[in-house]
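One protein chain is absent from this view; the other protein chains keep their places.
Each chain gets a letter, A, B and C, in the order it is written, and its residues are counted from 1.
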Amino acid sequence: MQILLAVIIGLALFFAIGLASRATLRGLAPAHLVPTFRDMPLTASFGLAVILIYVVVSVLAPVLAPFGESEVMGAQYLPWAAPYHLGTDKLGRDMLTRLIYGARNTVGIAFATTALAFVVGTVLGIWAALVGGWLDQTLSRIVDALMAIPALIFSLLLLTIFGTSVLSLILVIAAVDATRVYRLARSVAQGIVVMDYIEAARLRGEGMWRLIRREILPNAMAPLVAEFGLRFCFVFLAISALSFLGLGIKPPTADWGSMVRENATLITFGDVTPLLPAGAIALLTVAVNFVVDWQLHRASGLKE
Amino acid sequence: MNDIWRMIGQRLLFGLLTLFVISVVIFGATELLPGDLARELLGQSATEETLAALRDQLGLNDPAPLRYWNWLTAALQGDFGVSMATKRPIADLVGARLGNTLFLALYAAALSVPISLTLGVLAALWRNSIFDRASNALALTAISIPEFFVAYILVLFLAQSGLFPSMVRITGSTTFGDQLYMSFLPALTLTLVVTAHMMRMTRAAIINLLANPYIEMARLKGMSPLRVVLRHAVPNALAPIINVVALNLAYLITGVVVVEVVFVYPGLGQLMVDAVTNRDIAVVQAIALIFASAYVLLNLIADVLSTISNPRLMHRS
Amino acid sequence: MEKQPLLTIRGLRIEGRSGDAWHEIVKGVDLTLHKGEVLGLIGESGAGKSTIGLAAMGFARDGCRISGGSILFDGIDLRAVPEAERRALRGKRIAYVAQSAAASFNPAHKLIDQYCEGPVVHGVMPREKAEADAVELYRRMRLPNPEEIGFRYPHQVSGGQLQRAMTAMAMSCRPDLIIFDEPTTALDVTTQIEVLAAIRDIVRQFGTAAIYITHDLAVVAQMADRIKVLLRGDEVEEADTRSMLTAPREEYTRSLWAVRSFARAEQPPATGTPVVSVRGVTAGYGAVDVLKDVSFDIHARRTVAVVGESGSGKSTAARVITGLLVPRKGEVLFNGKALPPNFKARSRAELRQCQMIYQMADTALNPKLRLRELIGRPAEMYLGLKGKALESRIRDLLALIELEPDTYIDRLPGELSGGQKQRIGIARALAAEPQLIICDEVTSALDQIVQEGILKLLDRLQSELNLAYMFITHDLATVKAIADEVVVMQQGVVVERGPKTELFGRPHEAYTDLLLSSVPEMDPDWLNRLLASRGEHA
Partner (left out) sequence: MKNPMFSHEMTRRGLLKSGMAMTAAGLILPAGMAMAQTEPKKGGVFRAGIGHGSSTDGYDPGLWDNLYAQTFAAARHNQLIEVSADGALVPEIAESWESADGITWTFKIRQGVSFHSGKPVTADDAVASLNHHRGDASTSAAKPFFDAVTDIKVDGQSVVVTLSAANADFPYLMSDYHLPVMPGADGKIDPTSTDGCGGYVVDSYEPGVQATLNRNPNYWKSDRAHFDQIVLLSILDPAARLNALMTGEVDVIDQVDPATIGLLEARGVAKILSVSGNAHYVFTMDARAAPYNDNNVRLALKYAFDRQELVDKILAGHGSVANDNPIGPASRYYFAEMEAKTYDPDKAKFHLKQAGMDKLEVTLSAANAAFSGAVDAAVLMSEKAAAAGITITVDRVPDDGYFDNVWMKKPFCASYWGGRAVEDQMFTIAYQTGAAWNESFWSNAKFDTLLIAARSELDEAKRREMYQEMQQIVSFEGSTIIPMYNNYVMALANTVATPDKVANNWNLDGFRAVERWWFA
């Protein structure tokens, strides 16, 4: 029964948020974008609203959070009651505060990591496709070899060697992710480099960097963006899995992946506490991909 | 067919090269890790004297390149050596666990591949329907929850009620049926983890094809939507589908250490993490190479199957 | 004519979605077709001919919807009946032959499997009988090896044969009506004739009614009993073929008929050092020589047309000149000086002198760049223009190609029509201020009226800017219109070359002859005469 109730409430929220955000966007959008928003599916408007909320929460975390990020308020595992609306965690910190700051840290780190992975992977991938020959072979073989090493174990090795500062966490996950992006970027670019406009640009004598940046990249965006949506979410998972193995983001920084891990044993007793950060991740994943799907749908021109 | 054999030969050759590169990378990375086997075996309370004795016994005092060379020459002769920590032959150590790992991977694949392909095809068929959106959202939710957490939730609902065991205990006398029953939860966890990816890719691959003129032709021949998708779209979408299945199979073999830990499943992942922790390089190398070979072979198989499934590559005029 | 028409369309309205809005693309068209009758639908791109053809099957493409009117097929209201019933008609009583057989055959299945699918699924005949029937129809379509060809995959069969196999497939259920949607447009002229003949014969033999959709007047003249002219979703006029050809009523129809009138003024023979001189070039990919000892010259203010069918090596010749393909033997001289064979070794000045315009403007213009950058980039790169100078140069160029600068300068290629895109391609070439422009089939993807405009523009620019053109085409009409000199190529070899007047005037090589005679003419009897003269057909 409770599950059914939860599903009904969830769906109601989905429609409410979706419709409200669509109406708002229509109201606020500049004139030429109004039709775009008018026909956007409910999933997309819901996704946009969720992303927007996350961004606002991230930016305004210190304002919104009732307490300090790692401020120990009282006893551990207090029930959901004011002033701790979502209770406290195992150190007696306010769960809601941790979640709010978690948005900032998690989303920030995930974004930085994914962005870095995409910059590196995309540039190398397109470069390989563009130049071809031995460069392509060499890069692709190296990437193949790296991909053949299980990502989690490879990250574990690298993090143990380089330490677990946020920077090395970002660099290591980005490096592992970049191999996947490289593969995608290369295969997409291979479809583009045979186009006449690339030939025209080469014949014009354009340099490599401009070919990549102006001629190929804009046309490779759609599949890359789709991949970005998924990869972005996989970063949370990677951090979470790493914290399972004793690495991950350093305390007392609040991040959702580690929060799931810290509180995970509670689920054994049916306590929903770890569901909060897990749900926050899942919601963002779904939201990001709803928007990505919508964008792809618009870009593909395949009207259904 | 000759082309295929040539491709297989070429890829196997590249595969060997890949394995070599990986063995160097893994060896180097393990070398870079602080501490060594002797230290790990003795614990932190060991005195320098004991450490020196153990290092000497284990041959850790040789320079790294020499140790790599010794390992490589032995490995090339098919001798992967003994675990430096336990003195057990690596073949024994790894053998049973490799079987377990493959069993779990195939089990999860047997569950997830049919489910995800069916869902993917249906989602493509009924694209933008409630079914499509709901399955998409559910799939995304499933992949955005950490594996260990999925496992805990499954245990909460399916093990605490006594339906399935919460951990896997495989002994010599375990029957196949028992093993299927005991491994159900880890297999289900992995299924939830990989299904979304395969399903989304299947759906995308098929929808990608629907704009093709031959699909319109099939519809104009009066074929039903299901037949259009199954008979006209799916055969042409096989290459990407096979590839994503191979990628996920590789993941099921190589990437499941977390699930192994949660279900106490004696697989290769846990063994490798242990070996890394203990700096037992011979074991790390052996498992890394097994994982890499699985990856290389699965990719090769995927490419061969994609080629076979594509008449343009199979029947050159 | 029977009293009860086979197909009656009244007030047909179809809407298409662009972006997020619906707009009408067929605006109330009527159409009547009797049993055994062939109706030609003609018009330029965007006229709605394909859309109407599909609507005759009760079908609308994704992103289109039938919004008004009635479609009555043999008494069945296709708009009213459920989808399942429409589906039962498709393939069985109304069949479709698509423009590109290569793309419309499923690459994963053998031809005969695709042939049999319709009859078997519709329950017309069992598989064995369908197979035997296929062989029979392949034979009637004059396909080589009719017993075996069905067991090949589409990619193993040539384009002309595929188009015939597709017609056979359409016939598999002996439909009452076939929609032919530009079935020969993608084919070479010599191949086109065979396909046209085969289609015409089989339609007559089975007494099948047909709607024949094309933009090529000469083709439709051979095939149709009646012709309906369409313009932007509206009917212009309809009449039987002969009266339509001889006495079109409407101004628009007359303009269609008149487009082949452009011809370039005759030029005196060129003298002096040619801009480009191709000397004994042998080149190819892998082990195959695509060009064999090819030589020709191009002079300033002259247009050299390189003619040949697909695979003749004419585009490869262009690639050798531009330096994309390094020849095995021979060289390319520019103003008498040898060019480095690889474009990467050429200086910017050398690159600048030789510009290229591509066949498919869609793929030749980066869809993500605005016209400002597309046109401005070469000017910026080669001439070092910046800021205001660059801006005014871009505007000049847009004006030169007859596009209003203020309107267009910030558009994306996707916001232009096909002809406009091709003009941008021209402007981009001009921006470099080159001496030679290579035009690779620049007009073949365009409607005839648009082609005319492009050719006129190129002609005007040549005299204004002192350009040399290398004009690659398979379309002899274009050659007649614009060339000064002609180079005829077949399988990598220059078969014949000389001034246009000379080449079209005197008796020539057998191959040139075949090419010339294969160009369809507006005369409804042209095909009959041609086939008779070749002794291929009664």
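Assume a residue touches a chain if its C-beta (ideal position, glycine included) is under 8 Å from a C-beta of that chain, and two chains touch if they have at least 3 such contacts.
All of these numbers come straight from a predicted model, not from anything done at the bench.
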| item | value |
| --- | --- |
| Touched by the hidden chain, restricted to displayed chains | A, B |
| Residue of A:62, A:83, A:132 or A:163 touching the missing chain in the full complex | A:163 |
| Which residue of B:211, B:226 or B:264 touches the chain not shown here | B:264 |
| Identified contact with the non-displayed chain, of A:62, A:132 or A:251 | A:251 |
| Touching residues (missing chain, whole complex) on subunit A | 70-72, 75-77, 90-92, 159-160, 163-164, 246-247, 250-252, 263-269, 271 |
| Sites on subunit B contacted by the missing partner chain, in the whole complex | 33-35, 38-47, 49-50, 53-54, 57, 83, 85-88, 93, 96, 148, 152, 155, 159-160, 162, 165-167, 169, 171-172, 261-264, 266, 270-271, 274-278, 280, 283 |
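The working rule: only the chains that are shown with their structure count from here on.
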| item | value |
| --- | --- |
| Chain-level touch network, classified as line, ring, star, complete or other | complete |
| Farthest chain relative to subunit B (centres taken as mean CA coordinates) | C |
| Distance between the centres, which are taken as Cα means, of subunit C and subunit A, whole angstrom | 46 |
| Subunit A and subunit B, separation of their C-alpha mean positions in angstrom | 23 |
| Between subunit C and subunit B, distance of the C-alpha-averaged centres to the nearest whole Å | 50 |
| Contacts with 2+ other chains: residues of subunit A | 302, 304 |
| List of subunit C residues in touch with subunit B within their complex | 54, 57, 59, 61, 87-92, 95-96, 98-100, 103-109, 117-118, 121-122, 152-153, 155-157 |
| Touch list for subunit B against partner subunit C, complex | 212-214, 216-224, 227, 231-232, 235-236, 309-312, 315-317 |
| Touching residues (chain side subunit B, partner subunit A) in the complex | 14, 17-18, 21-22, 25-26, 29-30, 32-34, 127-128, 133, 136-137, 140-141, 143-149, 152-153, 155-156, 160, 207, 210-211, 254-255, 257-258, 261, 269, 272-273, 276, 288, 291-292, 295-296 |
